[in-house]
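A single protein chain has been omitted; all remaining protein chains appear in their positions.
And now, chain A:
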Amino acid sequence: MKPLKVDVSDLNKSFGDNHVLKGIDFKVANNEVVVLIGPSGSGKSTLLRCLNRLEEPTSGKVVIDGNDISDKSTDIDKARQNIGMVFQHFNLFNNLTVGENIELAPTELGKDNKEEARALAKKLLQTVGLEDKYEAMPQSLSGGQKQRVAIARALAMKPDIMLFDEPTSALDPEMVGDVLAVMKDLAKDGMTMVVVTHEMGFAKEVADRVVFMADGKVMEEGSPDAIFDNPQNERTKSFLEKVINV
């Protein structure tokens, strides 16, 4: 059996009285692409953010690459270098150019020197189709361009695993394709990915496994075909009906 990249067991998360994650077990194998779907408020983002401890788990275990992230003594900054994250609203550093956005972490954390970081940034911009934007400020980019820079920025740390939280939800429809294309390439190259998305086409085409969440629990999971064509759980059925009818 391949070693697990993500191994979450009995994860609980509460915000005050609001019990958001209720005993989640969630595993991701090496090179696997998992798509998380579920209704709004079901806890998808919260689960994703527990994977790099942007949210502190209330209880349970989160192990990434053999590192127990939920253990307070773990060097979380070190662990995060290995976990890239892409946000719905891009969160590019507004005070820095595109190039500096990408080079900041590798140089600050001593992974690369200035020249190496610059070469890497240019190469990554090329792979996301934005080589001419190296000097640009984030404010001058379209949403789709921003998201591709954000992906390049995360990749600059050469992470083993990438987390995506609705990366295309804030984009105009004509920009969605560019971003999804970049993500497909990543998947093809063997990146381990956890993707929260409403793009069912992407899920069918790229995902190795689809996980359906509702009310803070994993309701059903399986191959895209199994989930989309033959859902077992009532909640999955009604959710998919709504999403596909839109």
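Here is the rule we use: a contact is a pair of C-beta atoms (placed from the backbone, for glycine too) under 8 Å apart; a residue touches a chain by one contact, two chains touch by 3 or more; residues count from 1.
As a working rule, contacts and distances are computed from a predicted model.
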{"item": "Omitted chain (choose from \"Amino acid regulated cytosolic protein\", \"Urea amidolyase\", \"L-serine deaminase\" or \"Glutamine-binding protein glutamine transport system permease\") - UniProt protein name", "value": "\"Glutamine-binding protein glutamine transport system permease\""}
{"item": "Residue among A:V6, A:L47 or A:M157 that touches the chain left out of view", "value": "A:M157"}
{"item": "Of A:K78, A:K188 or A:K242, the residue in touch with the unshown chain", "value": "A:K78"}
{"item": "Candidate in contact with the missing chain, chosen from A:L104, A:M137, A:A226 or A:L240", "value": "A:L104"}
{"item": "Residue ranges of chain A at the interface with the undisplayed chain", "value": "52, 54, 77-85, 87, 89, 91-96, 104-105, 108-109, 150, 153-154, 157"}
